[in-house]
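One protein chain is absent from this view; the other protein chains keep their places.
Order as written gives the chain letters A, B and C; numbering starts at 1 within each chain.
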Amino acid sequence: MFIAPQWENPSVYLARKEYDMNTEKRLVYMDHAATTATRPEVAAAMVPFMTSTFGNPSSLYDLAKVSRTAMDGAREEVAVALGADPEEIFFTSGGTESDNWAIKGIAFAKKAQGTHIITSVIEHHAVSHTCEWLKKQGFSVTYLPVDCFGMVNPADVEAAITPETILITVMMANNEVGTIQPIAEIGAIALKHGVLFHTDAVQAVGHIPVDVRAQNIDLLSLSSHKFHGPKGVGALYIRSGVELDSLIHGGAQERGQRAGTENVSGIVGMGLALSLAVKGMPENALRITALRKRLTEGLLAIPKTYLNGHPEKRLPNNVNVVFAFIEGESILLMLNRRGISASTGSACSSRSSEPSHVLTACGVPLEVVHGSLRLTLGEETTEADVSYTIDAVKEVVQRLRDMSPLTPPELRSQP
Amino acid sequence: MFIAPQWENPSVYLARKEYDMNTEKRLVYMDHAATTATRPEVAAAMVPFMTSTFGNPSSLYDLAKVSRTAMDGAREEVAVALGADPEEIFFTSGGTESDNWAIKGIAFAKKAQGTHIITSVIEHHAVSHTCEWLKKQGFSVTYLPVDCFGMVNPADVEAAITPETILITVMMANNEVGTIQPIAEIGAIALKHGVLFHTDAVQAVGHIPVDVRAQNIDLLSLSSHKFHGPKGVGALYIRSGVELDSLIHGGAQERGQRAGTENVSGIVGMGLALSLAVKGMPENALRITALRKRLTEGLLAIPKTYLNGHPEKRLPNNVNVVFAFIEGESILLMLNRRGISASTGSACSSRSSEPSHVLTACGVPLEVVHGSLRLTLGEETTEADVSYTIDAVKEVVQRLRDMSPLTPPELRSQP
Amino acid sequence: MYNEKVMDYFEHPRNQGAIEDADGIGEVGNPECGDTTKIYLQVEHDVITDVKFQTFGCAAAVASSSMATELIKGKTLKEAWDLSNSAVADALDGLPPKKLHCSLIAEGAIHAAINDYRTKRGLEAWKEKKESHAEH
Partner (left out) sequence: MYNEKVMDYFEHPRNQGAIEDADGIGEVGNPECGDTTKIYLQVEHDVITDVKFQTFGCAAAVASSSMATELIKGKTLKEAWDLSNSAVADALDGLPPKKLHCSLIAEGAIHAAINDYRTKRGLEAWKEKKESHAEH
């Protein structure tokens, strides 16, 4: 079991549990792309909105006004982070709902004008499964390919546009390989052709700069738990003037666009977490990028190991490699025994054994695609964590290669 | 501003702030149907799942297992409260999402079989606006009337069924007037005709006994913040064997039926809150019913005041009356100045001045429908609160009647 | 939702009440809509010497009726006729956008009261410039 963390400095050491007290095992969290710990100060800010100033924001009395004011503050914080206006921010239950809302909302609102949607092959399932469902409802979907770095070519986007096209949806940064897409270029193309442009920025917001105006983005999804906010809350930015159907109908919350009593404490937490993430971004991005480079080099020193995703245009915190001759789940479980939390592909698919659609789309050969490891760093990652991780991965890879029938003799420890 | 509560006994005195410290104003929360305070012990149980054992439940490592185990526990608690199996419980972002999912999910899954939906005129907007949207997608909807107590007649349900009918959705207890519907009877009719039956039990769960088997319910919506759990989390019960489309597509969470990283802390909080609510239900229902009766009698002693909803078959905590000659928003604002939080109609519509569709459907005459007041009691409501409220309402009604051009001379204080 | 001035005029309405034997009485709105205002005028030499109001309605309707009575007291009938609902809203330091229409009811009731006074004296009723606000 996990034990209460010993904060050194709560704003730096987030969910830092250096050791499991029972086993004296070192604990290293290397899966920040899956989720992050809520900052202690964020959780502390949330609690009063649950137990004390708990009013329903839709009500008329003073208690409700406290909730409304707090939500307004969070809306402002989210807007500032995106370069948007507060009126363009709509709160949701997370990145997945935002993606579903943006895509289905536009599809249903614009189906009289056209039924064609353009997306990429490397989208998160929140986008791709939504598109698949829309296909069953009579829409058509073009899946753009990516190059070997996981990058969409803007020229492909332009070529795919037809008079029927109502929406382009391409993610800002990929959750598995970390590749950052040419969003401003795609936005410009969308603008030129008068097609709406949605981007799933769940992995980007709070980690790299975002500017919806400069990047010509009409709709943008984000999720709080990816930047040290609480789980179960997110937002959709909708450029003012863009009309779409609601996904969740009911009361008049969120200016009649997203019904349901607002998750006030979650929204407050998200706002605070995002403003802290944006404030710390320049410094953190530099420090984490340096750690990431050290980690990447350390891992690529293992023979028959290959980097996935773009060498430069990637999220500061993302390392994704494949090791030939071994399999991902085994790597994860052995790392887990060494106190390291990591991922193979996205968290959602890690419990199924199908190879990652992202790695496959990047052209990673089938015989090595199963041996992928994603390590994603965070604010609280230290130099010592990186060193420990490199050593542990080396040891685990060797153990598994010794166990594998595929390993050539020269890579075995006892040939 | 509100100040930190002084708990006498946290499990009884939830968000009890007897006085506003700045103004020395007495505070009486009489709007438990709009939302409730999260129990302090529930909030306390949630925090570690944000800051410490924060793992993404879909991941493979130990940290994630803690999250999964906690969610399993909550699922069990919710299932027990409904008489369901844990596998039949799916977590959502609240009552509104559950309603949308149930209705749209069945509609899209069954549209080849039929496109007719039966509902009532007194549903929450989460149901009625969803039905309205489905009408735009080609479905047809029958809205059943209610009697003057806000009660649906099961015979009307049966009469409305056609070979095209795919779903009956009638709420368990009304949020405005508190009337409890004949759910078991409607369930039996649905079963007999092989039509699926959904009930919005958002106001019922945690307040009155629910048994999905005995009541023949196929789908049931509930929302955590109505029973002293956190906002932004709810559940949909789906009887095993019932197939419906997802509302939110993406990852494989919730057995592939509801995508999105789970709101683990919220789910844990909901489970705990519901188990506490169910445990305290027999005692609380008795005590609150007695308080409600005293409050009702006190208010009905004001001349030209009428009770809305059913005199007996209503939620233990719901009082809803209309006062002739005066208007609801004014009543609320004057009560707010006296420290009392109340509602006119449902929280969602209280900021618009259209008369409540529920009261209108119950046949409340248009010239009095604007003067409605809903007071909903809770666990922490005391005898003193009730006395204070009766006095305050009396005073406010008199003041407003003195101000109104409609008031007959004999009801004025200075005629 | 409302600013403090609106709340003050709602909680402590100026000129609330009726005038026995008023020279002019106007009532607009209807209870089915949720808003009704009645204005009582006392007029001497074309000047409003006293005015009272009664309102059934939301806080915006009450406050704007009350403010309107303050603004027309001591004014000529012509000046009172020309009082716009936006001037009333301004005098209240503003109303929430969706409550702006509630201030129309005071303007309407004043017009009705003035015309009641005029027709009782055999004068021609003044015409509304724009459409009547009586049934806002």
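Here is the rule we go by: a contact is a pair of C-beta atoms (placed from the backbone, for glycine too) under 8 Å apart; a residue touches a chain by one contact, two chains touch by 3 or more.
All values reported here derive from a predicted model rather than from experimental measurement.
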Visible chains in contact with the missing one: A
Sole contact to the chain not displayed, among A:Gly194, A:Gly241, A:Pro311 or A:Pro405: A:Pro405
Given A:Arg26, A:Arg68 or A:Arg337, the one touching the chain that is not displayed: A:Arg337
Chain A, residues in touch with the chain not shown (by the definition above): 325-327, 329-330, 333-334, 337, 351-353, 355, 366-368, 370, 402-406
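As a convention for this text, only the chains that are shown with their structure count from here on.
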Per Cα centroids, the chain farthest from chain C: A
Top chain pair, ranked by how many C-beta pairs fall in contact: A-B
CA centroid of chain A to CA centroid of chain B, Å: 34
Contacts with 2+ other chains: residues of chain C: 1
Interface hub residues of chain B, defined as touching at least two other chains: 329, 333, 351-352
